[in-house]
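Structure incoming, see below.
Every protein chain except one is present and positioned as in the full complex.
For clarity, chains are labelled A, B and C in written order, and residue numbers in each chain start from 1.
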Amino acid sequence: MTKKKKDIDYKTYLQLPALLAAQKPISAAHDEMLFVIVHQTYELWFKQVLFEVARVQKIFARRTLADADLRIVSEALARVDAVLKHLVRQVDLLETMTPLDFLDFRHVFRSASGFQSMQFRALEISLGLRAEDRVSYDGRAYASYLSEEDRKTVSKLEKGETLFEQVDKWLARTPFVSMGKFDFWKAYGRAVAEMLDADRKTAAADKTLSKAARDMALARLDNMQKQFDALFDGKTHKQSAWRLSHEAVKAALFIMLYRDQPVLQAPFKILSALMDIDETMTLWRFRHAQMVQRMLGMKMGSGGSSGHDYLVETTQKNRIFKDFFALSTFMIPRSGLPQLPPDVQKKMGFRYDGGE
Amino acid sequence: MTKKKKDIDYKTYLQLPALLAAQKPISAAHDEMLFVIVHQTYELWFKQVLFEVARVQKIFARRTLADADLRIVSEALARVDAVLKHLVRQVDLLETMTPLDFLDFRHVFRSASGFQSMQFRALEISLGLRAEDRVSYDGRAYASYLSEEDRKTVSKLEKGETLFEQVDKWLARTPFVSMGKFDFWKAYGRAVAEMLDADRKTAAADKTLSKAARDMALARLDNMQKQFDALFDGKTHKQSAWRLSHEAVKAALFIMLYRDQPVLQAPFKILSALMDIDETMTLWRFRHAQMVQRMLGMKMGSGGSSGHDYLVETTQKNRIFKDFFALSTFMIPRSGLPQLPPDVQKKMGFRYDGGE
Amino acid sequence: MTKKKKDIDYKTYLQLPALLAAQKPISAAHDEMLFVIVHQTYELWFKQVLFEVARVQKIFARRTLADADLRIVSEALARVDAVLKHLVRQVDLLETMTPLDFLDFRHVFRSASGFQSMQFRALEISLGLRAEDRVSYDGRAYASYLSEEDRKTVSKLEKGETLFEQVDKWLARTPFVSMGKFDFWKAYGRAVAEMLDADRKTAAADKTLSKAARDMALARLDNMQKQFDALFDGKTHKQSAWRLSHEAVKAALFIMLYRDQPVLQAPFKILSALMDIDETMTLWRFRHAQMVQRMLGMKMGSGGSSGHDYLVETTQKNRIFKDFFALSTFMIPRSGLPQLPPDVQKKMGFRYDGGE
Partner (left out) sequence: MTKKKKDIDYKTYLQLPALLAAQKPISAAHDEMLFVIVHQTYELWFKQVLFEVARVQKIFARRTLADADLRIVSEALARVDAVLKHLVRQVDLLETMTPLDFLDFRHVFRSASGFQSMQFRALEISLGLRAEDRVSYDGRAYASYLSEEDRKTVSKLEKGETLFEQVDKWLARTPFVSMGKFDFWKAYGRAVAEMLDADRKTAAADKTLSKAARDMALARLDNMQKQFDALFDGKTHKQSAWRLSHEAVKAALFIMLYRDQPVLQAPFKILSALMDIDETMTLWRFRHAQMVQRMLGMKMGSGGSSGHDYLVETTQKNRIFKDFFALSTFMIPRSGLPQLPPDVQKKMGFRYDGGE
């Protein structure tokens, strides 16, 4: 509004001549245009998503994270999820093409395949997907499908710090899990023990159950106790299935349980957004698997992939923020949660508020 | 599969270097990238939609329309609608930007505006929107916002045959509305008269109604009779509000009422798809109006438009296939429909079938 | 988990025998079942939405609103919006019914109409729709369509405090708009004046413009100054188009401009959610208008309504949180915003943070 620029028109601003000249179907098959445009819009949106992730990573890379930035982080992540959800729905558009129509131009790309999408790989890596979390395909590393130049780019990305790692460090720094005399881990351990004890007594006294059922209930409670013991034990943590550090697990659980505390509301939003993104990327993989089965039946995917089965497997294995889902296992009902000491609670509030 | 081409990779096939270099935000505002990509994907999808409409128009342009082509027509139109619905949902993505964030770069386009989207104009015109159906904006013709080159293109398009006109002619050729001794218009006129007569008798004899209520009911029936008389009267048709020719109105109503006849199933699909497209384009205008109000409040739109009110008005006036919605007014319950004579019905069936 | 209850099965828990016995189509027309179930699920979701609104209203009714409650308020409002969006999409399901199929059972409800949905009226009123904001229909008050009992209920609701009023009071209490030496209104007035002055100078010096264009630009800036003057002037506020109190307008604008301050992040979420709800209810009205036109053409709606036009009009008039949209008109670019004094900014942060 203040600085005037040279006038520009819509077409020039959006670079439409270049953009609308970039559709080059190879065959004369009508539906190849749809195929091209579906994938081009995917790539444009991947660019947007990477742009948002880069913003978030830049904020997390700062030594200290200003509270004012947390809104930006959670809104950026929410936008990433909104775009990904849009891309999931876009699979429906590709499915307006029938397998027979696909056959009309399937021969044009011999080895070309979505496997070669550099931007999608960059997204996975930036978020934190590790090489070892990937389902291998045809026994080959995913990077072997990329051009040499792209391989260098992903290799560099893989050496950089990922969003997962940044979030892990940020969580591990959360101040309130241990403050003054308050130690969340200990307090929570006691609360869990009390809850399980009470459950054990209830089960043991439950006359409506047969002895076998009672024994099963008690065994289940013992098993839960063991799971919790493992959770609390920092020494065995590294050997466990957790990818998050022990400190980050603790903080994430703390945030989820005490999310209504003013200072935790924004961090809770961020954890929820990361779970949304993980869920939506997984759904994208699944819809993609379904689409491949519909288009190709049991044939090989384009680029030689056995497509459907591979993609279904990735929905279970190629996960990034799975640990946050696992935390639900370790929540106890609100009524049993340890009370926060008043001084801790006060520190979690706003400065303007309270008796200052 | 049979002819082998030179190998090509994903990036080259999709022209990614050109595509992903075409985002040129002018400001340093973070959200300008979203703005660019939202509009670029709109334009890519407009290209797809125009591509489908062109296919349909080419088929309708043939002297005779093969029955085998009707599936292609209705699937292409269904795809147009599916893409447009996707674009309506995409407005949600733009709304992840707040008005304050928009202000950070709103100054970069002085007169640039969606008003200058040549492809959107081409879509409206190809489908059949006439200059006189358009809400005028700032008292200027929409074409005055276009570059000289684009103005020539739309002017040429406006002189060509639109989908609306093609559909009108195609409908007017429908053979079954008058075949042998069967004249749909006359038979339907009799059925309507019978229905209204019966309704009049019922109303007149309804003791539960007050005299005033009875008189109102009778007046309403008289009014319906007049509307139907006007429908049937070919002489006054040209002066009426219908845009469809009289013959086309007749055929469209026939198709809607007897859509289960094998030969009418595909035409019915086509009419339904045209209504879907009209409805979805209207919804697109409305969501766009909402978005403009949210972003700009009561300010002028970018490009100087008063945006919101103009867009709301277009939802009612810039309509193309409105006549097909009006037909619902002239349907009578199935129980009162004239029976088709057996010989007509037989001709509407498949050759393999029946006692031949 | 701790207290054991008598075992219960799925069917009993969900009251399925009663629920699934409550579909009583009157005619033998196949599609009447769809009509019944579409409307029953609408009503079930209205119940849910009312349940969430009641929770929010109960929180706002407290003398002081705990910061811990703001997350609950914004999540409840977000859920309301999510449900309403689901109901908008549900219109698509009703449109799988054709006008001809609707005619098969349209006669069964003579005066019954969605106009009689008590829960929808309760929702409108609880959110804050006033009788005077409503488009009148057939010249009759909406309540005249309700049963006597329902009329009493809505009349009582109309006398109670609505969410709009609660939000207005809550906003008016916002402490930071005037704190110590900082007066947001004055500081903002100065910033606006500076921006407009600079714009005037730029326009006056712009040699690329004709005299006429320059005069128009200057007139536009004068007009903006007048709009802002009216905004700042408490005395004329009551005569203005604003429904929000002057204090609430000020606070809402403050929140929107300084939303990244920790203490304003939750209030900003709440204002955004209210705008989302307003937008989605408006969209619901519009989709409903489209559906009515498709089903009935130009006929009267069921219950005697002229349906379509009435519903389109409600999308512009029956609005509740329109004022928040108007605020976009009064935002200036972030670069021109007054800086918050350090002591004010400090008070808007968390207690744990900073140099304490």
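FYI, contacts are C-beta pairs under 8 Å (C-beta built on N, C-alpha and C of every residue); 3 or more make two chains touch, one makes a residue touch a chain.
Here the structure is a predicted model, which is why all the values come from computation and not from measurement.
A.B. asks: Among C:33, C:61 or C:219, which residue is in touch with the absent chain?
C.D. replies: Residue touching the chain left out of view: C:33.
A.B. asks: Please identify which residue in A:136, A:240 or A:329 touches the non-displayed chain.
C.D. replies: Of the listed residues, the one touching the omitted chain is A:329.
A.B. asks: Which of A:93, A:112, A:256 or A:348 sits in contact with the chain that's absent?
C.D. replies: A:256
A.B. asks: In the full complex, which of C:109, C:170, C:185 or C:232 touches the chain missing from this view?
C.D. replies: C:109
A.B. asks: Take the complete complex as the reference. Which residues in subunit C touch the chain that isn't displayed?
C.D. replies: Residues touching the hidden chain, for subunit C, are 1-5, 7-16, 18-24, 26, 30, 33-34, 36-37, 39-41, 43-45, 47-48, 51, 55, 75, 78-79, 82-83, 86, 89-90, 92-93, 96, 103, 106-119, 147, 150.
A.B. asks: Under the stated touch rule, tell me which residues of subunit B contact the chain that is not displayed.
C.D. replies: Residues 1-2, 4, 67-72, 175-176, 195, 198-199, 202, 206, 259-263, 265-266, 268, 332-333, 335-336, 346-354 of subunit B touch the chain that is not shown.
A.B. asks: At which residues does subunit A meet the chain that is not included here?
C.D. replies: 98-100, 103-104, 107, 256-257, 259, 272, 275, 279, 282-283, 286-287, 290, 293-299, 312, 315-316, 325-334
In this text, only the chains that are shown with their structure count from here on.
A.B. asks: Since subunit A and subunit C are copies that touch, is their contact same (over half of the numbers shared) or different (under half)?
C.D. replies: Mostly same residues: over half of the interface numbers shared.
A.B. asks: Subunit A to subunit B: how many Å between their CA centres?
C.D. replies: Averaging C-alpha atoms per chain gives centres 40 Å apart.
A.B. asks: In subunit C, what residues contact two or more other chains?
C.D. replies: 259, 332-333
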